[in-house]
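What follows is a structure written as structure tokens; I'll ask about it next.
Some chains have been omitted; the remaining ones sit where they do in the full complex.
So that you can tell them apart, the chains are marked A and B in the order they are listed, and the count of residues begins at 1 in each.
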Amino acid sequence: MQTHKAKQVAITIEAPMERRLRAAIEEAGVTGYSILPVLGGSGRSGPWSAEGQVGLAGGMVQVSCIIRPDRLDGLLESVFSVVERHIGVVTVTDCDVLRAERF
Amino acid sequence: MDGFLSLAASNLGSPLILSFVLGVVAALGRSDLVFPEAAAKALSIYLLFAIGMKGGVSVAEHGIDLRLGTSVLTGVILSAAMPLVAFWLLQIMTRLDRVNAAAVSAHYGSISIVTFVAGTSVLESAGMTSDGFMVAVAAAMEAPAILSALWLISRGGSGATVDADLWREILLNGSIVLLVGAFAIGMIVGKEGMAEIESFFVAPFKGALCLFLLDMGLVAGRGLRRSRDVLTPGLLAFGLLMPLIGGMAGAMGGLLIGLPTGSLFLMMILAASASYIAVPAAMRVAVPEADPGIYLTLSLGITFPFNLTLGLPIYLAIARAISGG
């Protein structure tokens, strides 16, 4: 099937920052993204787990955007302004997409 | 003293505290016992809604009185002022930098609603009453401390700013909305309206609180296990001393405005307790440089268990002594 080159940007960020990250993504002109739950993990700030937690403070989410390659820089800059002072991981992966007209 | 010992014993032997202890022990022993996140959140919604509504119904019963206003005001002042005390103490007792010290102090100005709820159930067991509006005081005390702490940080030149979004998040955070909303519902429906739903919100309340405290014990124990190294003797001492200071501040505020014993006790608890839900979330957004390992360990791992086990009987004994209750 016909596929098209795209980039997948995955941002793992603290849950209380989700709203701001979404705003930043939309500001970069990207309207498509999905949010995946993260159950726990470990990093420089130590291990954590969502289990039994009530507050947002403890948790993280992963925001994944599939974009056209030419939008990458704009998106990363916008995202960076949010994650800059915060913990979190940003990865970019090459991928192919079906139905590229959607992006 | 005698009264205190028997209070302490009966508190420590209550199913609420024992459930919490079970959670801590299970977590320290690294049992795989866990609460699903969704269940913990659902339980907390239930508890907040129930406690808010009960407060509102009680206010509807007894009529709004001037003391509601003065109590809320006292609460707001306490919440705003205590971070300054905490900050000063932290600079004396520990080596925390300005940002971490301010972040910690925000937690101590704010409140722990679960400690408050545990307090109301101690009152109940002791056959004492309190004013329904103390729930409104609790809601009012959540946020001011955050602003004081941010002010402390910004005075130090660091760029912690509160934008409109963060303002809304702080003031309309879920637990405030639930408490205030349910309080309003309680005031509107009154005792009659409550009657239809009290076999959900009143009778099973204490049992549900047991399960919630079990979960809090699991979370606190897990946090302690992970953050042991963070706990210097200075921090530990602060985590035990600050609630006592807060409790005394609450007592003075409450006495000034003439609160009766039960409400005085609750005011002391509010001042003595430290937030571990609303404030941490705000700190992650506004002051990401501050280490959650420090403020969460202190408020959830040290001060919360202390208040729950020893603090409650201490505060009640003091409240009784000074109010002649």
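FYI, contacts are C-beta pairs under 8 Å (C-beta built on N, C-alpha and C of every residue); 3 or more make two chains touch, one makes a residue touch a chain.
As the structure is a computational prediction, the values presented were derived from the model and not from experiment.
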item	value
Chain copy counts across the complete structure file, not just the copies drawn	A x3, B x3
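Here, only the chains that are shown with their structure count from here on.
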item	value
Separation of mean Cα positions, chain B and chain A [Å, integer]	34
Parts of chain B lying in touch with chain A, wherever the complex brings them together	34-37, 40-41, 44, 165, 169, 215, 218-219, 222, 226-227, 276-278, 280-285, 288-289, 291-293, 296
Residue numbers on chain A that touch chain B, as the complex places them	14, 16-17, 19-20, 45-47, 49-59, 85-87
